[in-house]
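Removed: one protein chain of the complex. Kept in place: all other protein chains.
Coming up: chain A.
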Amino acid sequence: MAKKISAMDIYKLLPKINCKKCGESSCMAFATKLQERKASLDQCPVLKSPKFEKNRKKLEELLSPPVKEVWFGYEDRKAILGGEEVMYRYELTFFNPTAIGVDISDKLPEEEIRRRAKFVEDFVFERTGEKLKLDFIALRNASDDPERFVRALEIIQENTKVPVALCSLNVESIERALDVVKSKPMVYAVTEQNFPEMMKMLISKKKKDKKDFAVVLSSSNIKTLKGMVKASLEHGIEDLVLDPHTTPENIMDTLDRFVMIRRSAIERGDKLLGYPILGLPINTYFYVLRGNNPIEQFVKELDKAAAMMEASAACAMLNRYADGIVIHGTEIWELMPILTLRQAIYTDPRKPQTVEPGLYPIGNPDENSPVIMTTNFSLTFYTVTGDFEKDGVTCWLLVMDTEGKAVDVAVAGGQYCGENAKKLIEETKIGEKVNHRIIILPGLAAPVRGDIEEKTGWTCVVGTRDSSQVGEFLRKNWNRILEEWRAKQGSGN
């Protein structure tokens, strides 16, 4: 395993004067932040002085992640790939979510190119308060005609500001496109077959025309890829991305190569393989579309089957270090699981996924409004409040500290329980805000109803399984529940 850099290693190279100009209380605190990648060297003004130039260089070297961070696109809309430190997310966190690219063929009619480019630019799927988006356009030179390639690029640039990958094996096409491209593109691809010509052209573009771009090196042989990296670096081409081939017949071969590259970089300290990885689920799409449909028994339409298998390949790759992927399908049901999985994998495990426990008034609740009790798992909270807002639900929402666990998990784990409910009721003084003693529980909390009633003395009503049904549930039942409770109180007294 590559050796872990300690905060002490970093501290030794810092000025050690505790001037606090970086915003931290001491150089040691700053070193710890740097080690966790929660701060950057630029925050230290002292390091910028000539006296510390050597140390700064050393620190830069020390702090550069084993997988290089490579970006392309526009300054204000970048696709960022790589920059990873660890093999498993629980060891630290993964940093740059897999960049998702959608292909556009230069053979499409101009109007269609515009429409698809706009789609990529505008697409948003909102989840738990986060806007999940697509990251780049993979413009592919299907025509093999440089003219059409450049024209398609112009249409995309005129209408959108999305990072572009220029995809062609034709050296002339890439060369012409580099002349007109307005952003820093990613060039796909330098292959074993076109290596001398493509490299020569790229080197000249870089040195003579001062063009900036990221380059994808492509081979199914990792050793060859490594050699290609070496040659590229020797010629000053350093923003590299690796494509170890996506083989739709056996995606496991592809995943193996992803793991071998990443493990070589992170655990074996192989700098020449410390570059982001590009996966091509689109290969699976076309493979199925050509009639290789493994789910024919259930999905006959080839384009639907292709989209399902493409999404499956994409999700497998997200679990195996893909830093960028290119897909073809754009149906919402295909994009949702890919984007959701990406969000999950790249969630920082160091930050608890929680919201502040307590009392949240929803709508404009009064003393007759229902009291509903949920958990402080941020996903649960945002789903519930989102639904309530949409449905016009008015209520007092009690948010229990379940250590960031969802309702079913917290019920099973014992955090969603009578004891915690009692504490929450006391702390929020909800009893002073309403003139009843009824709590509506989520359907999944039914097993702990007895415990909560016993510990709190409040009456518990088991509500719906899903928060989207709460609005209707309350409209149909709340008045009755309230009346019944009051009647019972009346008769009891």
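Descriptive notes on the structure:
Criterion: contacts are C-beta pairs under 8 Å (C-beta built on N, C-alpha and C of every residue); 3 or more make two chains touch, one makes a residue touch a chain; residues count from 1.
To be clear about the criterion, contacts and distances are computed from a predicted model.
Its record in UniProt calls the unshown chain "Acetyl-CoA decarbonylase/synthase complex subunit delta", which is the match among "SufBD protein", "Acetyl-CoA decarbonylase/synthase complex subunit delta", "FeS assembly ATPase SufC" or "Transketolase". One of A:34, A:47, A:100 or A:167 touches the chain omitted from the figure, and that residue is A:167.
Only one of the listed residues, A:133, A:263, A:433 or A:455, touches the absent chain: A:263. Considering A:160, A:183, A:283 or A:456, the position touching the chain not shown turns out to be A:283 (whole complex).
Within the complete assembly, A:337 is the residue of A:337, A:358, A:431 or A:471 that touches the hidden chain.
The chain omitted from view is touched by exactly one of A:156, A:214 or A:326, namely A:326.
One chain of the complex is left out; on chain A, the residues touching it are 88-90, 103, 105, 107-108, 127, 140-142, 144, 167-169, 189, 191-197, 199-200, 203, 218, 220, 222-224, 226-228, 230-231, 235, 243, 245-253, 255-256, 259-260, 263-264, 267-268, 270, 272-273, 280, 282-283, 285-287, 289-290, 294-295, 297-299, 304, 307-309, 311-312, 315-316, 319-320, 326, 328, 331-334, 336-338, 340-341, 343-345, 347, 349, 377, 379, 383, 405-406, 409, 412-413, 466, 468.
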